[in-house]
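First comes the structure, then the notes that go with it.
Yeah, one chain of the complex is gone here, protein chain that is, but the others are all in their spots.
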Amino acid sequence: MVALIPWSVWIIFLPLLTGIFAFLFRGRGAQLGIVTAVGLLPPLIGLTWQVLSCGPQHYSVGGWGAPLGIDLYADGLSIIMLVMTALVGIGTTFYATGYYSPTGETKEKNHQQDPALFWSLWLLLWAALNCLFLSADVFNLYVALEFLGLSAVALVALAGGPSAVAAAMRYLLVSLLGSLSYLLGVALLYFAHGTLSLGLLAESVTSSPASFAATTLMTAGLVMKTALFPLHFWLPPAHANAPAPVSAVLSALVVKASFYLLLRLWFQVFTNTVTPSVALLLGILGVAAIFWGSVQALMAQRLKLLVAYSTVAQLGYIFLVFPLAQGKGTGFSAWCGGLYFILSHACAKAAAFLAAGTVLYGFGHDRIDELAGITQRLPVTMFAFGVAGVSLIGLPPSGGFIGKWLLLNAALAGGQWWWAIVIIIGGLLAAAYVFRFFSRAFSYVEQVPICRDVPWSMELTALALGLSAMALGIIATQPLAVMQIGAPLAGPVLTGGLP
Amino acid sequence: MNISLLYSLVGLALFSLGLYGLIAYGHLLRKILAVNVMGSGAFLILVALARGWRQTSPDPVPHAMGLTGLVVAVSATALALALACRVQETTGSTQLTEDGSD
Amino acid sequence: MRLFSAKLIIIVLLVALAGLIAWAILSLPFNGPSLRAQVFANIGHSGVSNPVTAVLLNFRGYDTLLEIVVLFLAVLGAWSLGMVQLPGPPYPAGLFLSALLRILLPAMVLTAGYLLWAGAHAPGGAFQAGAVLGGAGILLLLTEVRFASAIVSWPLRTLLSAGVLVFTGVALGSMFLGGRLLEYPRHWAGILILVIETAATLSIGVILTVLFIGGRPSEADRTLSVKSTGKRKDK
Partner (left out) sequence: MIWSQWLFDLPLALVLLWLAWRLLTSADLFKAVVLFIAFGLLMALAWVRLQAVDIALAEAAIGAGVTGALFLSALNKINSEQQKNDKGQAETKGRNL
């Protein structure tokens, strides 16, 4: 009986409904947020259990079935992304209950941000993410991308202020450009193959001019939305100027959504059209992103900007999956490494952004040079930032370490040692920008800056997310087992001697 | 040359023109106009090809997709215009500065 | 000089991209595979006879549901930019204009109603009808200040979200009745589609009108609304 419940429908519609209710019943946003966070757990557990016990799940909306209707589809990859969304989402929700608390002094500092609109937009964004991760139809995915894009832009704009509004504007234009490029690719695929279903396209796409053009258009659009160097220019201002909970969600989840779609298309649909040279190009751009993002993070004057540039750098690593998967017998390892990296980066980056947001909330600014000694005021938050930093650098025993380790092994076993050098140097650069901030924050000063009261929910959620990034380094077997279900690549997981 | 091919190539030209306008011009209103032209081009390709090279009645699925796209486009345009007005109100400029990072 | 070369690079890249796409279009199969046959084979069960409406509200109804959410999001986005003070109407209705409006507005509402009704068997449907309704709303905003201030607070919020809520309600309701999500009970499909489209038309009309304001109407203007209750356009 439990096996028959359409859990995926609930995973999409619960946040959709609560998002609209948050708009209708102003002032109930926080409660609706918590209802969503808690209420999503049973369907998520149910769906994960279904996928674990019976393999990938299909659901035909309207009962028509592909290709006439739209199918929902959940495999290991979807589950990983949904669980990641839920982890960060639950954290962000509890953080926001403090950040937007009506009793706090939020009004004076947080401009004129409207909590009701925040809750409505955030829950709808959550619904958009879940929609995207569960859809198996390329046009439905276009609508989901627009759904996600518009809610993300609105959330950035919510911060008010000249830089946030300008960042939102730029973000919207980039997002539209990316979606339209993707849409044209969808059109070409449809006219060449007569279907919009991912599964049917996977069977029919051969290397033809139409599928080659579709690959180019869709990859370009999605790469733009994922902010791969040199198309990253819109990300730092948008992520750095958004309200704290929004920054966390944008960096941890929203950019991963378009990357997820890229993974699906490249490894399931475009297997016959992508060439090693294009994969190599994405890898090289990834390397450039790692260096450029890290250097910019090293030079950033503001903490949130530092964290945002760190996202540019870390997104570079996940693009290494494409060239690494081309190696002989290393494909599955690269796949797992990339997914593990995405998962742990989500937790670590959300923790880092939430902690940075707490600093901004407490001290009223986030200029790194003036943050000496803040650890004396916000020890829990700084500890959370530290734990997140360990995962971002990729030190054991963090999730970031496992991700990098798998990528490293894939590089070495596939005879592509040059990527391994990049991964190691990237880790050193991350250490440099993380410690640059720590040397300020942990220094002892007599005159500690004044800090206003910070709700406990804000401090603890950042810590919890940081610790989950750590926990991912300890319980690696379960996520890896989930990643195997329905994976488009097969092969050993090259753990390189680690248990 | 038939009607389906003619209009799909016009759509392609509109898409490219819009893309060029979006990149080349600074004024936000112009950029938003360019995105709209780009979108019209994409929908035109979609619907022109749906007519098929010589079918008697066109395929309704791309029509539905085009209609959906049109509505999404008007939503995005409305949000973009509201943002553009707000950008001009807060920064006093109708363009985005090259480096908006700080 | 530098600017010139940058433009040149953009143009070269664009021409290459356009060439690639043109090549793809020209190489498409002459009468390629499509879903056309499937749509016409199943249209008898869809509850409507206009194939586009059948695709939009039945076969691919899930897309349309999300699309109405996107439209709704545009309002949330515009509102998150803060309050706007409603300016007076730029063209206050004089004698001639108000006489014209008295004819034009009911005609537009009628057109919207017709388009909505016709959508089941002929070109038309919720989006076209909603757009005409939105046009009527914008005309009212341009000429009648009290209308603008009348549309704040909860009735407005309900109207804005009615389309999504009714659509979601039907989608989930059909699931509870033993089908799948959006699997309308066979004989009810036509009626349910009309219900969804009616709610969607209202919502789209109001959403487009509100988007024209460009921001959240300031609540301070609400005092004016008492005077102009019968003037809501959706009646």
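Quick notes on this structure:
Here the chain labels run A, B and C in written order, and each chain numbers its own residues starting at 1.
By our rule, a contact is a pair of C-beta atoms (placed from the backbone, for glycine too) under 8 Å apart; a residue touches a chain by one contact, two chains touch by 3 or more.
Here the structure is a predicted model, which is why all the values come from computation and not from measurement.
Partner chains of the missing chain, restricted to those shown and counted over the full complex, are B, C. Considering the full assembly, C:Pro123 is the residue among C:Pro29, C:Gly94 or C:Pro123 that touches the omitted chain.
Residues of subunit C in touch with the missing chain: 50, 52-53, 90, 115, 123-125, 127-128, 131-132, 134-135, 138, 208, 211-212, 214.
Taking the complete complex into account, residues 1-4, 6-7, 10, 13-14, 17-18, 20-21, 25, 27, 29-30, 32-34, 36-37, 40, 43-44, 47-48, 50-51, 57-58, 63, 66-67, 70-71, 74, 77-78, 81-82, 84-85, 88-89, 92, 94 of subunit B touch the chain not shown.
By our rule, only the chains that are shown with their structure count from here on.
In terms of C-beta pairs in contact, A-C outnumbers the other of A-C and A-B. Chain centres here are Cα means. That of subunit B falls 18 Å from that of subunit C.
Work out the mean CA point of subunit A and of subunit C, and you get 31 Å between them. Per-chain Cα centroids separate subunit A from subunit B by 28 Å.
For subunit B, the set of residues touching two or more other chains reads 15, 19, 45, 49, 61, 68, 72, 75-76, 79, 83, 86. Residue positions of subunit C touching 2 or more other chains: 17, 21, 25-26, 28, 32, 34-35, 39, 60, 63, 67, 70, 73-74, 77, 81-82. The touching residues of subunit C, counted against subunit A in their complex, run 17, 20-21, 23-29, 32-35, 38-39, 42, 58-63, 66-67, 69-70, 72-74, 76-77, 79-83, 154, 157-158, 160-161, 164-165, 168, 171-172, 175, 179-183.
On the side of subunit B, the complex with subunit A involves touching residues 15, 19, 22, 28, 31-32, 35, 38-39, 42, 45-46, 49, 61-62, 65, 68-69, 72, 75-76, 79-80, 83-84, 86-87, 90-91, 96-97, 100-102. Interface of subunit C with subunit B (complex): residues 7, 10-11, 14-15, 17-18, 21-22, 25-26, 28, 30-32, 34-36, 39, 51-52, 54-56, 60, 63-64, 67, 70-71, 73-74, 77-78, 81-82, 127, 208, 211, 214-215.
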